[in-house]
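The block underneath contains the structure these notes are about, expressed in structure tokens.
Each chain you see keeps its place in the complex, though not every chain is here.
Letters A and B name the chains as they come in the text, with residue numbers starting at 1 for each one.
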Amino acid sequence: MEFSLLKNLIDPVILFFVFGVFAGAIRSNLEIPPAIAKFFSLYLLIAIGLKGGAALAATGLSQTAWLALLGALIMAALVPAYSFLILRSRINPYDAAAVAATYGSVSAVTFITAQQFLSRNDLDFGGHMTVAMVLMESPAIIMAVLLASLVRSQEAKRTSLAAGATHTEPGLSLKKVLHEAFTDGAHLLLIGSLVIGFVTGAEGKKIMEPFVVDIFKGILAFFLLEMGLLVARQLRESRKGISLFVMGFALVMPLVNAAVAMGFAWLFGLPKGDAMLLMVLAASASYIVVPAIVRYAIPEARPGIYFTMALGFTFPFNIVVGIPLYFATIGLIWG
Amino acid sequence: MNAVMTSKPVKRIEMVLNQDVIEEIAQKLDTLGVSGYTVIREVLGRGERGLRSGVSLGVFQYHLLLLACEDVQVEPITEMVRPYLKRFGGMCLVSDAQWVIR
């Protein structure tokens, strides 16, 4: 394990992240223009989608692949459920729902970083794991939104307002929320690229390779630099709002979720690479897709909590410590 | 004064609006008969909900909408916008201005 932790830390991609955190912490005026950061994140989604789709076209969905997808769906239902149960007595219920969504869903950048960590360590993984990621994005969001509506109507009763009153407020219909969840840009682009990668197969892969594969590491490094800057800024801005409990949750929960995922991966006999990615998906928390829906669907929840937890704590934890740790653990257990 | 003939008094409304609702509000402005508006995209802000830092990831983005309208349109507009402000955050200011007739 020491070896892989070290190896992780001398990966230029990870070092740019660490450098970004450092630059942010000493309040450098270093800044990636927002338009560029958005471009990078779109690029990464396209690249990962195309690669996954092409891999899928090459191998098809084997039985192991179906089991991996099953594992993903189980985790996508399990994590938000037990997260909400843990949280609801400690923080306000809207925040609890939002955090449950955050941890039940996934971080694409963490997934991508794990993929390239695996490649560096010459460990294979299936294109279906990108499908697994897509499948894990939404269930937690929908659960959380339903939980929040429940809380909302209970509150409406308690405050003895007509329960119907809330329905006149804008933006509350479940239909609208589902539409937002399905059509969210990041989510849709990933699905679209996956489908295009699948449909165009090997030929499409060859055409897109120089853009999507060759310069990939460079753009990932650049983006992780920005992520580092963001993490530092987010931590500075939200210091006050974060309790010790919340911080603990953000740092311990990835380990718990990864362990549970590893259990299923072991049970289902997944190969090492797929097992690792399932762990990473379970351990990661969403700071793009989930906030994009939750800010609209659960506006009562405070970004200072759910967004800070996902971006400020869980993301850097997984990138720097989590990924090599999960890898080492798999190495021990799978042998 | 010459200005009397070349400009008319209007209300100047500026709102800071959540990215999720701006299209909906723009549509409602249409139905209220508002003749025009201008949007300044991607403003940063601080309000009750604290600083917003997800901007470069495209989350927690606000836009600023500026419009000039007749006095009588102010109330319908602000009444339409108020529930959005309440629910999704933002603010709305109304002031006086002269519209230069073109």
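Throughout what follows, a residue touches a chain if its C-beta (ideal position, glycine included) is under 8 Å from a C-beta of that chain, and two chains touch if they have at least 3 such contacts.
Keep in mind that what you see is a predicted model, and the values were worked out from it rather than measured.
Stoichiometry of the full complex in this file, given in the displayed chain labels: A x3, B x3.
Please note the rule applied: only the chains that are shown with their structure count from here on.
Separating the centre of chain A from that of chain B, both taken as means of CA atoms, is a distance of 34 Å.
Interface residues of chain A facing chain B in the complex, by the touch rule stated above, are 32, 34, 37-38, 41, 168-171, 180, 185, 226, 230, 233-234, 237-238, 241, 287-288, 291-292, 295-296, 299, 302-304, 307, 311. The touching residues of chain B, when paired with chain A in their complex, are 18, 20-21, 24, 42, 49-60, 83-84, 86-89.
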